[in-house]
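Following this message is one structure expressed as structure tokens.
One protein chain omitted, others in place.
Residue numbering begins at 1 within each chain, and the chains themselves are lettered A and B in the order written.
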Amino acid sequence: MMSHTYNFAYLDEQSKKMIRRSILKAIAVPGFQVPFGGREMPLPYGWGTGGIQLTAALLGQADVLKVIDQGSDDTVNAVSIKDFFRKTARVRTTENTPEATLIQTRHRIPETPLKEGQIMVYQVPIPEPLQFIEPRRPETLKMHAFEEYGVMYVKLYEDISKHGRIVTAFDYPALVHGRYIMSPSPIPKFDNPKLHQSPALHLFGAGREKRIYAVPPYTDVVSLDFEDYPFEQETWEQSCAICGSSVSFLDEIITDDKGSRLFVCSDTEYCRNNGKKEGL
Amino acid sequence: MYVAVKGGETAVNNSRELVAKTRRGPETIPEITPEQIENQLGLAVDRVMAEGALYDRKAAVRAIRQSQGDLVEAGFLVRAFRTTLKRFGNSKPVNTEKMKVLRRISGAFKDIPGGQILGPTYDYTHRLIDFEDEPDHPQSLPEDQGTIEPMVTEYEASMPRVLDLLIQQGLMNPGSGELIGEKTEDLTRQPLKLPAKRNIRLQALARGDEGFLLGSAYSLQRGFGLDRHPFLGELRVGYVEVMVTPPELGFEIKVGEIKVTECFMISRNNGTRQSLPGFENGYGLVFGQNERKAMSISLLDRSLQNSEKDDDGKYPARSQEFILSHSDNVESSGFVQHLKLPHYVDFQSELVSIRNLRKKYRKNRKNPENR
Partner (left out) sequence: MTGPGQEMPLLRVMNLSKFYGKTVGCHEISFELGKGEVIGIVGESGSGKSTLLECIAGRLGATNGSVFFNSSHGFLDLCRTDEVLLRKIIRSETGFVTQNSVDGLRMTISAGGNIGERLMANGMRHYGQIRKIARQWLETVEIDVKRMDDLPSTFSGGMQQRLQIAANLVTDPRIILMDEPTSGLDVSVQARLMDVLRKLVAGLNLSMILVTHDLAVARLLSHRLYVMKDGRIVESGLSDQILDDPREPYTQLLVSSILKP
């Protein structure tokens, strides 16, 4: 069998063009899920193929890539994906958020504010915000097309009538540019406000479901709520045990078998820098 | 003082080395060769080609070896390889009527022009595991006769397809000319749109997970969506030629031969006051010798045809969305197994949310309030 040489960033140029066309469509209609001819990638579906295809289509030799998962640069999935792009694209990688031109992420937005010119690529398992209310795709297509989002609000209403509050904790639905409701991927609702009027470009890729959607820079992204039950972020009584931050998203770590717990920043890079700032 | 855990990259590399060692096994035992896999585990190779959606025996063989015999994992390897291949055109539809037949049977008819040819199959073996080392143990397969030669057929009507015979007699509609050709849609180049036309459905089924399709077809036979007994019109296994017309040449050339299994299932249609009673067919075509899969596909082809208009929520095997969205095992395996990935941030959100709800619940219990 002949040896195989891979194109820059693995995908062939035709596939990249196809994906870029879909990205442009997505940017033109903020929040709208654009179907695209997704390819099988060397990582399994559910493990970031959508994000990888977006990154592969966008990467150029001059780019600086950061990959995080659960907020950390060092988790298994982030390491594996960074490795993949190092091998197939030989781009520079970094853990330093302000230095990155393209950040691929799973389940978190960095605490460090993003700048104009940066691109966030999100790995999305379930692109359809209505999926668990209406699993049939032909139906949800109609609902988006006709802006019939009553059922989405009914679900929130039911939460309040049953539990006294909206219970959705992550993948919290948001209205983009006043028109389409989107799933921001399984980021904690804590991160939703970072999307609103952000200077960066946010691209969402669902490889298995084969859809791409986008939030262009400086776009309104409003999390769904009721006037008398407004959207709330998570809060902790504790602050980070390493850097002392009381404004970042905290991970809970069980430290012994008696159930003692510690709270530390989920964004490891932010935590390091913040620790330095605090002189810790 | 808690220090954040680092070293994920090292752990991942070690894991890769470990699986490579595990795959190889003890060095004292000779490594299994690609030739051995290709020639002695041919049905595994067939399955991996079918689910990998690529007719490339060598790629499938290597994938099987590389994945330690996990055929779903092997299929994934083949699919990923397929992504990197350049596409240079479509072939003509393969002519199964001119198949070099290895095996050809019909359940609906006692005898058919060309005869019932049993060929190589496990259907007539007794399923007794052979623990002896004797190659000619009486209960195992018949004496080895070297590679099985396909029966070379004379193409003039000596082995016509039962489907065509029934069409000739007017018992079956010729169908709407749904041949896979130049202008067909390609499921691998665009996402699935529902409701899907028959050619897309068959493409999806051909590469679908054998187990899922088998179970779904089984459910039909047990009454979850079928109310009549279907009949096997014909099953044939053999080699067909792949013909391509390269634009540089302007005429047709044969680029190779592939082994396929073709199945066609008959079920009755009692007709209505406006339409003539007759028979309907379900069709299945798959790479390699893959009989249970081809038969499952043909049953599902039938059940999904009827569901074009109404989506029967009651019987999953009649729902296009249910079958076609869940049959691809590269997708299903990936998504089910992705739960192994870290989800601790999302789970943290859940913890916060649940703790708040519990606080509220306990408060309510102490002071029942009006809402």
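As a convention for this text, contacts are C-beta pairs under 8 Å (C-beta built on N, C-alpha and C of every residue); 3 or more make two chains touch, one makes a residue touch a chain.
This structure is a prediction, so every number in the text was calculated from the model and none was measured.
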{"item": "Listed residues A:E13, A:E116, A:E148 or A:E232, member touching the removed chain", "value": "A:E148"}
{"item": "Chain A residues that touch the omitted chain in the full complex", "value": "145-146, 148-151, 153-154, 157-158, 160-162, 225-229"}
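Going forward, only the chains that are shown with their structure count from here on.
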{"item": "Of chain A, residues touching chain B in the complex", "value": "1, 4, 6, 10-12, 15, 35-42, 44-47, 49, 69-72, 74-80, 83, 106-108, 125, 135-138, 161, 163-165, 167, 169-171, 186-190, 208-211, 234-236, 241-242, 249-253, 255, 262, 264, 266, 268, 271"}
{"item": "Footprint of chain A on chain B - complex, ascending", "value": "2-9, 11-12, 58-59, 62, 76, 79-80, 82-84, 86, 188-195, 311, 321, 325, 330-331, 333-338, 341-346, 348-353, 356-357, 360, 371"}
